[in-house]
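Single-structure report; data block below.
A single protein chain has been omitted from the complex, and every remaining protein chain is retained in its original position.
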Amino acid sequence: MTRPPVETRIRTSYREAIRAAIFEAMLEDERVFLMGEDVGRYGGCYAVSKGLLAEFGPERIRDTPLSESAFVGAGIGAAIVGMRPIVEIMTVNFSLLALDQIVNNAATLLHMSGGQISVPLVIRMATGAGRQVAAQHSHSLEGWYAHIPGLKVLAPATLEDARGMLGTALRDPNPVLIFEHVLLYNMEGEIAADAGAVEIGKAAIRRPGRDVTLIAYGGTLHKTLLAAEILAKEGIDAEVVDLRTLRPLDTATLLESIGRTHHAVVVDEGWRSGSLSAEVAARLAEEGFWSLDAPIGRVCSVEVPIPYPRHLEEAALPQPARIVAAAQAVMRR
Amino acid sequence: MTRPPVETRIRTSYREAIRAAIFEAMLEDERVFLMGEDVGRYGGCYAVSKGLLAEFGPERIRDTPLSESAFVGAGIGAAIVGMRPIVEIMTVNFSLLALDQIVNNAATLLHMSGGQISVPLVIRMATGAGRQVAAQHSHSLEGWYAHIPGLKVLAPATLEDARGMLGTALRDPNPVLIFEHVLLYNMEGEIAADAGAVEIGKAAIRRPGRDVTLIAYGGTLHKTLLAAEILAKEGIDAEVVDLRTLRPLDTATLLESIGRTHHAVVVDEGWRSGSLSAEVAARLAEEGFWSLDAPIGRVCSVEVPIPYPRHLEEAALPQPARIVAAAQAVMRR
Amino acid sequence: MTGSADLKPHLARSHVMDLMRQMLRIRRFEEKCIELYATERIRGFLHVYIGEEAVAVGALPTLTPDDAVVATYREHGQALIRGVPMNAIMAEMYGKQEGCSGGRGGSMHIFDVAHRFYGGNAIVGGGLPLAVGMALADKMCNRRRVTACFFGDGAVAEGEFHESLNLAAVWKLPILFVCENNLYAMGTALELTESETDLHLKAQSYRISSVAVDGMDVVAVEAAARRATAAIRAGEGPQFLECRTYRFRAHSAFDPELYRSKTEVEEWKKRGPIERFGAWAEANAILHPTDFAALEQEVAAEIEAAVAFAESGNWEPVETLTRGVYAEVAP
Partner (left out) sequence: MTGSADLKPHLARSHVMDLMRQMLRIRRFEEKCIELYATERIRGFLHVYIGEEAVAVGALPTLTPDDAVVATYREHGQALIRGVPMNAIMAEMYGKQEGCSGGRGGSMHIFDVAHRFYGGNAIVGGGLPLAVGMALADKMCNRRRVTACFFGDGAVAEGEFHESLNLAAVWKLPILFVCENNLYAMGTALELTESETDLHLKAQSYRISSVAVDGMDVVAVEAAARRATAAIRAGEGPQFLECRTYRFRAHSAFDPELYRSKTEVEEWKKRGPIERFGAWAEANAILHPTDFAALEQEVAAEIEAAVAFAESGNWEPVETLTRGVYAEVAP
């Protein structure tokens, strides 16, 4: 990989990268607008859209009432007649109120209309736990959305993806959901000053390794990378794959990796039963069975509504130590 | 198994069995009431509750407005202060509108309150496709509900379970969801005249076999049994397991079965990616890996919103021929 | 005719003829559908519009081709009046490739973007947010268009009704809400499900100007719709029209109609929109018996042709099953 020279790199955060992507999209295409609760005057509940109201005005940075179903549906309606809305649902927790619109309208209009109507809509939302906000505010339901034909589902875990996925999503003629993990907004680092749209649909190997494939996405990627470092010290060379796109899943990259490592652990912040990790494991069991030298491991959230106290929340969520243990377990025999 | 003598058996249908279960529960416990759209004067959209209004009156057979979120939430509220509501959501398709109440209240109140509040609520709904009612009316989303800690999820596939699961569910102190496949309501057969509550939480072997384990539930069970008959003629002796309870999953029975057959095919009317079949396959890949002689097969709905025309709908859904082919495929090498 | 006084001047013979023709097109089309359902040419759920024809026929012609329509699963009438060819609608009912939705949708999902007909939504209340978004786009783009959104009395109880009306009002969107109040949602009477059964008053609680009209009177509906669309075009924001009507047939083919009396139905039938308008036109010597016969013949021919078209249509090959899940090119 040839990198641009150092002087063209800038320091940014996940939050700023998304803001820059929105900013750019708004400048480039006047059909783009941002709509959601508190995106304007408040500046976005995670401060992603801070400053955009001043730049683009209240028509295009549109504060909505607390009416998740109606404003998501309105985004769909605006998309089918030519706009390119970015709808922000504060968090995945509240998206349950808009699920009917997403599943029964956004995902089906193209099909039900015999191909006449496409829905070029982007829905962004924060997901995940880790901030001690308890049972109703800590869901990781992106796996649910990944079940629905007609939707595309993205989970940017890096600054490049935070900067680049939105633009690609806006150019996609289909409804695209972007899940931003709440713990990533403050993540900082350097990216190319001219970073822009990135490919979607492909998983990325974030750390090459020979012994075991650790599969993660979004917020758990970084915990998994940490786990890989710990494993390296213990002589296990883990490959870390970032799914990036949750629907469609890039099975090919996963199969290729386990074709080399013969061992797999899937990490997912969703509750274990029926999480996205199940689909990943099922695909490996179907299509990669003969590559595997050991059972697949999964590290997921414990099946309990997320508790408030820090120590219990930490125990409920996937942590590097549990990932290390799972990798060791699948390597053991 | 000792069966009661023939003369104590009666002919019934799946629909009538559920009605009998409701009837019995209403007689036995005055805290029980049925609430939902058109359950009263209309007689239930699948005629399940026909006649109950005349018997029990409009207070206990309570027609609601089209307000899925509020009447499901009201069921939760009534349950936590002593009632035993049976809430009917016409179909799983409309349950999306009530999902917030189910996920964020029914499933979490016990936990969030530190164990003070339990929610002894039963929610019944029709699920599944096969009646040519197209994309918005053909969902099979029970797998989603099976992802949520705090809920129990049942899928009666037989007359005995249709008759017996409701009573057991009502005695459970937790929120229990019962999914009734639309194509089963007309299914007829004989059951014991005194059939009553059945155990929940255990899978059932509906057809013993030695060569391959076919795992199904609800509407696909019967297609799977048909497939097993066809396979038998071709010399493959399939064991058919009916999951019955989708949460918690009875993994032990599944592992036991593949411990004998060494081959597994999971059948599920949900769209393949992220359906319940994925969780079943993942568990087998984790815990049954060393029992398996071949990759796990899955027969699910094709990943397309369900189309209206019969031939396309049939092609989209799991059918005996596809189950047979999948079983043959996992047996082949 | 109620409310027709101030409109008499416009009731030229050609207009009366046209209203009659359109109502008959719906009535006979729906009757044919019931027949075709019995012989299993049409499957799935079938919801017919018999008795409610005056609503679509009165309201829709006040729109221009640029305007848009969002409807429910009981939408054949709206589609026909909006100009979607009967052939394409009938082929859709059969599930044939030549159907307006390529056969994928069936009775509940009639789409025709060329006629700006945006479905066919089978989730009660599900079309309202969509219509709000379409109107929002028009407003943001300074397009002088109206989006007309049809829904039943049952939809009023859904949260989406409330959220959508509020959004439309807060943002002053160019949208016409048309509530087809036929007094029942399936088998549940409005009075059992709404604390305020005078539905148009609900719109006023969002500061949306609203009116209730006799939905059995095509001229009254037309007059009210004309005023409402004119107000929208004049920039006065959303308007709400409650049309009080009645469904003469069962909710769908599965409905045993236990919840209402035959007498009630018969009483309403006496006020049938076609029956009354026809009688009035004849009594006033605007239309003559020969006109009715000619119209019936014309409509019968159109329906016969539509059935033939649908019959000779093609089934989509199973090979293309997964088509239409994702779009390839940006619209």
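Letters A, B and C mark the chains in the order given here, with residues in each chain numbered from 1 onward.
Just so we're on the same page, a contact is a pair of C-beta atoms (placed from the backbone, for glycine too) under 8 Å apart; a residue touches a chain by one contact, two chains touch by 3 or more.
Just so it is clear, the model here is predicted, and its values are computed rather than measured.
> Given that one chain is not shown, what are the shown chains it touches?
Within the full complex, the chain left out of view touches A, B, C.
> Using the touch definition up top, pick the residue from C:I208, C:A281, C:L295 or C:A327 that touches the left-out chain.
C:I208
> From the listed residues C:N121, C:N166 or C:T229, report the one that touches the chain absent from this view.
Touches the omitted chain: C:N166.
> Using the touch definition from the top, which of A:G114, A:G218 or A:P307 touches the missing chain?
Of all options in A:G114, A:G218 or A:P307, contact with the hidden chain holds for A:P307.
> Among B:A47, B:I117, B:I230 or B:L255, which one is in touch with the chain left out?
B:I117
> If you put the missing chain back, which residues of chain C would it touch?
So the residues of chain C touching the unseen chain are 157-163, 166, 169-170, 192-196, 201-202, 204-208.
> Which chain A residues would touch the chain omitted from the figure, given the whole complex?
On the side of chain A, residues 37-38, 40-43, 45, 63-70, 93-94, 97, 131-137, 302-305, 307-312, 315-316 touch the unshown chain.
> Name every residue on chain B in touch with the hidden partner chain.
Touching the chain left out of view, chain B contributes residues 33, 59-60, 64-65, 67, 69-83, 85, 100-101, 104-105, 109-118, 120, 149-150, 152, 171-174.
Just so we're on the same page, only the chains that are shown with their structure count from here on.
> Averaging over Cα atoms per chain, report the distance between chain A and chain C in Å.
Each chain reduced to its C-alpha mean, chain A and chain C end up 41 Å apart.
> What whole-number Å value describes the gap between the mean CA coordinates of chain B and chain C?
37
> Enumerate the residues of chain A that touch no fewer than two other chains.
Where chain A meets two or more other chains at a single residue, that happens at 69, 100, 104, 111-112, 149-150.
> Identify all positions of chain C at which a residue touches two or more other chains, and write them in rising order.
Residues 103-105, 109, 121, 123, 126, 159, 324-325.
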